[in-house]
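Dumping the structure here so I can ask a few things about it.
Missing here: one protein chain of the complex. Every other protein chain is in place.
For chain A:
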Amino acid sequence: MSDAVLDKQVKKQKTRNRRVDPEIGVSLSWKTLKIQKQLVLMSVPIAIYLLIFNYVPIWGWLMAFQNYRPALSFGQQEWVGLQQFRFLFADETFLMVLRNTVAMSFINLVLGTVTAIGLALLLNEIKVKFFKRIVQSISYLPHFLSWVIAAGIVATSLSIDDGIVNIVLMKLHIIQEPIMWLSEGKYFWGIVGASNVWKEVGWGTIIYLAAITSIDPSLYEAASIDGAKRFQKMRYVTLPGIKATFVILLIMNIGHILDAGFELQYLLGNGLTVDWSQTIDIFVLKYGISMGNYSLATAAGIFKTIVSVVLVFIANYIAKRLGEERLI
């Protein structure tokens, strides 16, 4: 991305300015902190807030190595080493939950990216500005609604007696009688994927459309002179032009591969589909908060965090090797 290059230039310039200015030292010392007193006062309290709410809870990770009982004090807890983790990976429920999480996440990632790029490419071809803006505004409207509202809408649309999905499919003679979509596990992943697309596709296109707009128009002219057709221009000019955006978003998303979403699965899942709908987050909630098995639930949470961090670093490293824009 050109912004990054620009950023580097700005940084270089600032480094130079810094050297010119003899008043401000840049090494961390009491003296500098005193000179920059106001900046310190404006940022350190917020950093402390951050430490409390984001880093202090990491102490809680110790619970995963104990057989934690709320009634006992810290010193009295029984230490069990990696037993909780061993139990976790031997537990069929957890393995199923892991499968569901990865599957739904993967579906969301692929479907979300493909539809967002697809819609951006097609929107870009709309020449009537007004119409383009209307379509865009409407398409990202669902992004701003809560999952509670969205889940209600999904449930209504899929309902057996009056759901629009069943009605349309029956009118088109694709199915003979209404399907109970939410009562059968085999449909659940698909429903989650489709719901995500409905809610987020417009939002996803914003960034790709911006990337497409920033492609140098002379590239299209050159392609036209070479006799490229519309789809060839999409393939050889537009798609390479948005590659950097694609890679950076992919890296950002890969770290969240164990976040398949939680709300929709929790709100739409039921006893009949539990084998397909439960995700790691629901597992943690169920074992931890409802059943009071804090240690096991914490172990599952740690597993999730570690996988995320490792994946981000791997993705980042690969991007670096490929010479692409990277995140960290």
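Everything below uses one rule, namely that contacts are C-beta pairs under 8 Å (C-beta built on N, C-alpha and C of every residue); 3 or more make two chains touch, one makes a residue touch a chain; residues count from 1.
Definition applied: contacts and distances are computed from a predicted model.
Missing from the rendering is one chain, named in UniProt as "Sugar ABC transporter permease" (options: "Extracellular solute-binding protein", "Sugar ABC transporter permease", "5-oxoprolinase subunit PxpB" or "Outer membrane lipoprotein-sorting protein"). From the set A:V80, A:I179 or A:I206, the residue in touch with the chain omitted from the display is A:I206, counting the whole complex. Residue in contact with the omitted chain (choice from A:L82, A:V114 or A:L141): A:L141.
Interface note: of A:F53, A:W79 or A:F130, the residue touching the hidden chain in the full complex is A:F53. Contact between chain A and the unshown chain involves residues 1, 3-4, 7, 10-11, 14-15, 18, 21, 24, 26-28, 32-33, 36, 38-44, 46-47, 49-61, 63, 119, 122-123, 125-127, 131, 134-135, 137-139, 141-142, 144-149, 151-153, 155-157, 161-162, 164, 182, 198, 202, 206-207, 210, 229-230, 245, 248-249, 255, 262-263, 267, 270, 281, 284-285, 288-289, 294, 297-298, 300-302, 304-305, 308-309, 312, 325-328.
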